[in-house]
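If you scroll down you'll find the structure; I have some questions about it.
The complex appears here without one of its protein chains, the remainder shown in place.
The block that comes next holds chain A.
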Amino acid sequence: MDGMIPPFARAAAGPRLSRRGLGAALGALVLGASLPRRMAHAEGAAPPPPGTRVSAFLEIHPDGRFRLLSPFVEGGQGIATTMAQIMGEELDVDPARFEVECAPPGLDYAVVDGMRMTGGSSSTRSSYAIMRRLGATARDMLLRAAATRWKVRPEQLVTENGQVLHRQSGRRLTYAALAGEAMALPPAETVRLRDPRTFRYIGKPFARLDMRDKSTGRAAYSIDTRVDGMLQAAVQHAPRIGAEAGDFLNEAEVRAMPGVHSIHRLKDAVAVVADSWWRARRAVETLKVDWKPGQGGLPEDFSSAGMLAALKAERGTGAVAEEKGDTEAALRGAAKVIEAEYDAPYLSHAQLEPPSALARFNADGTLDLWLPNQMPELFQGAAAQVAGLKPEEVRLHSPMLGGFFGRHFLYDFANPFQQAIQLAQAVQRPVKVIWSREEEFARDAVRPMGFTRFRAGLDANGMPVGLQAAVVGEGPIGRYFGAAMGNPPVDPSMVEGIVERPYAIPNRRIDCVRHPQPAVIAFWRSVGHSMNEFFYESFLDEIAAAGGKDPFALRMELLKDSPRQRDLLRAVGDLSGGWKRGPYEAEGGKRARGVALASAFNTEVATIAEVSIAEGEVQVHEVWVAIDPGSIVNPAIITNQVQSAVALGLSSSLLEEVVYEKGAPQARNFDAYPILNRTRMPRVRVRIIESGAPMGGIGEPGLPGVPPAVANAVAALTGQRVRSLPFSKTRFGAV
């Protein structure tokens, strides 16, 4: 389902997306207008295809620096280092010598199957072949430049970490000395790639390039950006999306506050511009606004409790997302039928860097814009519309991200750059807008609420013969890409993780029942998988219990036609010291384990969690993860991404829930929206398996197996089946 890679930038007439091609995290397609048209109408001769022009990706400076312009933004996932490893391997330059930056907007960087984004766990797998080829092409140009200079044949030359050598004569030149001539040469049509058996960097735990800067405070994020003459702005959003600012009740008082430059009415917010952010914030929070109900937005009576009740009451049949055999007949003939309903709440991204945007209009009318984003061309187009400019008149800067997890796509009401542009226009000075943590919680776009109703039929031997599921709600693919896709009845981001499971259940039917949600919904790390594997793998344990089977053994049996997943399940069992469910005694208390499989972003994952109960709450002690992404670039980065995915999977399932009342989210900071702290972090052990399958994603697949592995362990320990997240809503008795 999430094979990914939407080819929307290919279509001159606008996006046309295949259902198959769209499984992964993409931004809101407000884009439509700007990017494809611009790409289709490039001036003059046809531009080279994306990912082929060496000079767009690589600069070799006379002082010996190698600057790599990456199509992707670094936000902790290690993509800058990964890009340097791949390019360095073929170019024959130690990746540690690269400086990696996120490239500006441009057609050259549309390497994710014709478009550009950092998301959908797609970066490495989409660009692996492209970056290898670019590196090899550049190396070939350097070899030919040296051959010309020395009047020898290129085949007589070799390279060695940034130098070209002529062994016969002992001559050598640095790439820097050759770069000018080399980059003027036409690139070769075909270049020879390095034999993978001789890789020095790819496949190795190469040290991340940004560790020193990030350990010494030198790493610069959007929020740290400053330019000469800049003013700063803070906002007070409407108490509910849709409300409009009426009169200011204490304008004179606020104007007289220190440092205040001006007060502004914006869509959905009021702003104060001042000479420092703290003064702006003080002033805007002092400002008393007569908010009017306004038109549209979130209904005044919207609540998450009401939303869940509506999803549960939805009895529409929806559209078939997957069907095999005759499930109704199988359930009628079953020896035993079980049913269960599962739900998961709205979630906030809660990345630690609050959103910001800095806008500066230049004397020539162009705009420089700094902002956190996962899709530069999309934001460039949107910014141009706001500013009344052409996209190419907007210089968009994409600094390192202080976490993202799907936060920095373009969502309604959820980005501060429109405010920065309008304020900069109004005050005729550069303006940086920062959202306070409270304003961020008020406007972050949320992971959708999920609800799924299951039925399963078991035969006399306790084996499942039929499985039926109705997945109810709305997903971000349908919301933001539905129209571009021709409004298909099945939203892949709703059903991924419930369809296309590897288990040999002979009859199954999965329905996608669409029920719109008024909240501004978002992509969130692993998208639909972030809850759907919890639903499915928990219910699979209920099937095992109903059939009197061990959940690990049942999975093994159901994987008889899925050798890749069976190997992985065996591997995670071994990694955990051999499968044991428990309960058993350990460290003076009772513990138990649960297991779950996940298939996400073309990567397979098997997870085992060990839990106990302390003071009525779930404690997770150990998590073992076996992950098979097919093939890999950096095992150390993968291990850390799995650690991170485990942390976020645990955080969300143990603690997190965005509660809406009266049309607004209630929690506005980490005191009321707790996230995982150090005391709740389990030990995590990771085994990477390279099965040789096509390369899968890394950033997200480690997450989906965690909530169900924990739920299944809790059920083994307490007999209590948690079907509604987060776990913190349930108090557990002593075991």
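Basically, a contact is a pair of C-beta atoms (placed from the backbone, for glycine too) under 8 Å apart; a residue touches a chain by one contact, two chains touch by 3 or more; residues count from 1.
Assume contacts and distances are computed from a predicted model.
Asker: Look at the options "(2Fe-2S)-binding protein", "Branched-chain amino acid ABC transporter permease", "Response regulator receiver domain-containing protein" or "Adenosylcobinamide kinase" and return the one that UniProt uses as the protein name of the missing chain.
Answerer: When "(2Fe-2S)-binding protein", "Branched-chain amino acid ABC transporter permease", "Response regulator receiver domain-containing protein" or "Adenosylcobinamide kinase" are compared with UniProt, the left-out chain turns out to be "(2Fe-2S)-binding protein".
Asker: Among A:Ala56, A:Leu648, A:Ile689 or A:Val722, single out the residue that touches the unshown chain.
Answerer: Of the listed residues, the one touching the omitted chain is A:Leu648.
Asker: Which of these touches the unseen chain: A:Ala96, A:Ala147 or A:Ala636?
Answerer: Of all options in A:Ala96, A:Ala147 or A:Ala636, contact with the hidden chain holds for A:Ala636.
Asker: Which one, A:Ser215, A:Gln295, A:Thr317 or A:Gln428, makes contact with the chain that was left out?
Answerer: In the full complex, the listed residue that touches the missing chain is A:Ser215.
Asker: Touching the hidden chain in the complete assembly: which of A:Lys288, A:Arg683 or A:Lys729 does that?
Answerer: If we include the chain that is not displayed, A:Arg683 is the one touching it.
Asker: Could you list which residues of chain A touch the chain missing from the display?
Answerer: Residues of chain A in touch with the missing chain: 75-78, 207-208, 210-221, 223-224, 226, 232, 258, 276-278, 350-354, 400-405, 434, 436-438, 636, 640, 643-648, 651, 669-671, 675-679, 681, 683-684.
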